[in-house]
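The structure's right below; bear with me while I get my questions together.
With one protein chain removed, the remaining protein chains of the complex are shown where they sit.
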Amino acid sequence: MTEPVLEVEDLHVTFPTDDGLVTAVRGVSYRLRPGEVLGIVGESGSGKSVTSLAVMGLLPATARVTGSARYRGRELLGASDSELSGIRGKNVAMIFQDPMTSLNPVYSVGYQIAEAVRAHNDVSKQAAMSRAIELLDTVRIPNAAERAASYPHELSGGMRQRVVIAIAMANDPDVIIADEPTTALDVTVQAQIMQALETAKTATGAAMVLITHDLGVIAGQADRVMVMYAGKLVEAGSAEDVFYTPRMPYTLGLLGSLPRLDQKSKQLTPIVGAPPSLINMPPGCPFTPRCPLAQPVCDEIEPPLAATTSLDHLAACHFSSELVEAKPDDVFNTEVADTKALAEFVRQTEGGP
Amino acid sequence: MPEPVTPPPVSGPAAEPSTAAEPTRPAGAPPEREFTVSERSQGQLVVRRFLQHRLAVVSLIVLAALVLLAYVGGALWKYDAGEITPDNSVAPSLAHPFGTDAVGKDQFAQVLRGTQISLQIALLVALFATIFGTLWGAFAGYFRGAVDGTLMRIADLILTLPLLAVAAMLGHQFGGTWWLVALVIAGLQWAYVSRVARGVVLSLREKEFVEAARALGASDARIILRHLIPNALGSIIVNATILVAVAILLETALSFLGFGVQSPDTSLGLLVSEAQTASVTRPWLFYFPGLFIILIALTINFIGDGLRDAFDPQQTKVRA
Partner (left out) sequence: MVAFTLRRIAISIPILIASSFVVFLLGTAAGDPLDPLLGRNPPIPQATIDAERVRLHLDQPVLERYWNWLVGLFSGDFGPSVKQNLDIGSEIFARFGITMRLIAFAMLIALVLAVVVGVVSAVKQYSVVDYSATFLGFLFLSMPAFWFAILLKQGGIAFNNTVGEQVVYTIGDASVPPPTDTFARFADIAGHIVLPTIALALISYAAWSRFQRASMLEVMNSDYVRLARSKGLSRRRVMVKHALRTALIPLVTVTALDLAAIISGAVVTETVFQWRGMGDFLLESIRTEDVYALQAWLLLTAIVVIGFNLIADLLYAVLDPRIRYA
């Protein structure tokens, strides 16, 4: 097996808050091979963004990070800022969620790309600027040479995100982390951005970590998929494994809640309830209150990540064997059984503030 | 802000969420798993956050003590303000804790009276300026266009003038008693409040809950009064405390210059003015009034800071 370009081992991240210690990430481990696309899927609050920010060393100073994150064998956690600055933007680059606020409003986009180039290469301003224009062209910004002098507020959201992608590509990194790159954008723009990301990957040959809550974005792009829930990794495997033979009820529920155009219309499977509070988590599997397969053992013992269909396909569930050949609506109840409660809910919300 | 309505689960019988999802569990055994953070009302959250700001809480206590001292202490004290005693220019002693001035007036009584005046003026100014300014600014921000333009131009015109100068001019004409001074100051400071209120309303009116209220048929007045102003309350209250502190400093400055509260009544600013030349020879005449001004303004400023944090906590704040 080729040496992994990024290796995360037993990562824990906690934040102190007014209400107590929040454990945002609990024991996440993964390996990223060169050129591989890893999709990390999860709801808001599942810890997927925090994991990547921890690897880059971009969490606020109050965060406590333990474990290990290695880029080509070099330990990133706890490294000095100057060491990390040498790696950031050059070997590991990041694309953030909200393009409207990711760019500095007082500098032109060309300047901001050129700045990334000059941070790691001793080149003249003109050389950096022409590279910037080149990159703008690569991400398909029309009239790149003119556009380079534009300010961020003169560009649309989609174009701004492409500028961010250009910045990430600037120094041919080995790893590009894309943190919910399309979440803040219209669906019509999403496809363009995904295409730009594809271009970035081909042009730089980088491995990519694609973080999203949208399974549709992952499908067709990712080689491997990781599912996170309540700060924990609950399923990991190749895209085929996870999409076609999920072995964790949460994954199954997620798949069932996706509207599909390629299948006969069926009832979507909503997952009951809400993600748990990350403060003072009780023992056992965090998905238990919402899981249709839950048994007493689920409350007591947290299931370890264990191999299921193959050594590469891991799932954290005591009953993953029960999910063989299961379809989402087999496991999750799709009927609105409680019509009275629904009526009550409707009455409450229309009753006024 | 409206309380969030949690929708009941859409599967299982109408019962506690935890039992619905775990039909095999005996009652009473499951650990509390759903959101363990209990719901609190907006008001409770604000109060709780305020109480975490130690300096603000201490200041609140000190201010309360000052108010008590000024009114209760002032009423109970053996000398009245302005009462002439036979002891002239006496340094602080047990009989006269703050000493006496050249005429023999007990300074403790004087300072307490001055404190009363400052507090009364500050309260009156805060009340009038805040109410008037908020309505003015809210209307401007809500209706925008020509209404906004006219209303805010008028406010701006007042803001281009140095408050002290105009207050001095008007104070000279109308001043003397403390409540007239308060009216003069309020008549100028509402302009600041209106700016803040307008800003808040402008940003709030684009929010979805306003659209929702309008879709439900609420009239403009109702939207302004029932929806916008309560949500702007945080900024308005914080601004009001700043206003109070500024009003106190403004009044004392006016009185110092001779255009605020005048004899026979007294003010902390007037006391300092009378003690200007005595700051070295009879320091008690100079320092006590000044320190009281600082104390009042400081406690109010800290309380305002605590309120600001309570209404709009910085996400970067950390509790160990």
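A and B label the chains in the order they appear, each numbered from 1.
In this text, contacts are C-beta pairs under 8 Å (C-beta built on N, C-alpha and C of every residue); 3 or more make two chains touch, one makes a residue touch a chain.
This structure is a prediction, so every number in the text was calculated from the model and none was measured.
Asker: Checking the contacts here: which visible chains does the omitted one touch?
Answerer: Those shown chains that the absent chain touches are A, B.
Asker: Can you say which of A:9, A:115, A:134 or A:329 touches the chain missing from this structure?
Answerer: Among A:9, A:115, A:134 or A:329, only A:115 touches the chain that is not shown.
Asker: Can you tell me which of B:48, B:153 or B:207 touches the chain that was removed from the display?
Answerer: Missing-chain contact among the listed residues: B:153.
Asker: Check each of B:50, B:256 or B:311 against the chain that is not shown and name the one that touches it.
Answerer: The missing chain is touched by B:256.
Asker: Which of these touches the unseen chain: A:93, A:215 or A:271?
Answerer: Looking across A:93, A:215 or A:271, the contact with the absent chain belongs to A:93.
Asker: Using the touch rule from the top, list residues of chain B that touch the missing partner.
Answerer: Interface with the chain not displayed, on the chain B side: 153, 156-166, 168-170, 172-173, 245, 249, 252-253, 256-257, 259, 269, 272-273, 276, 279-280, 286, 290, 293-294, 297-298, 300-302, 305, 314-316, 318.
Asker: Please output the residues of chain A touching the missing chain, sorted low to high.
Answerer: Given the touch definition above, chain A has residues 56, 58, 60, 81-82, 85-90, 93-94, 96, 98, 101-106, 115-116, 119-120, 151, 153, 164, 167 touching the missing chain.
The criterion applied here is as follows: only the chains that are shown with their structure count from here on.
Asker: Let me have the rounded angstrom distance from the C-alpha centre of chain A over to the C-alpha centre of chain B, please.
Answerer: 46
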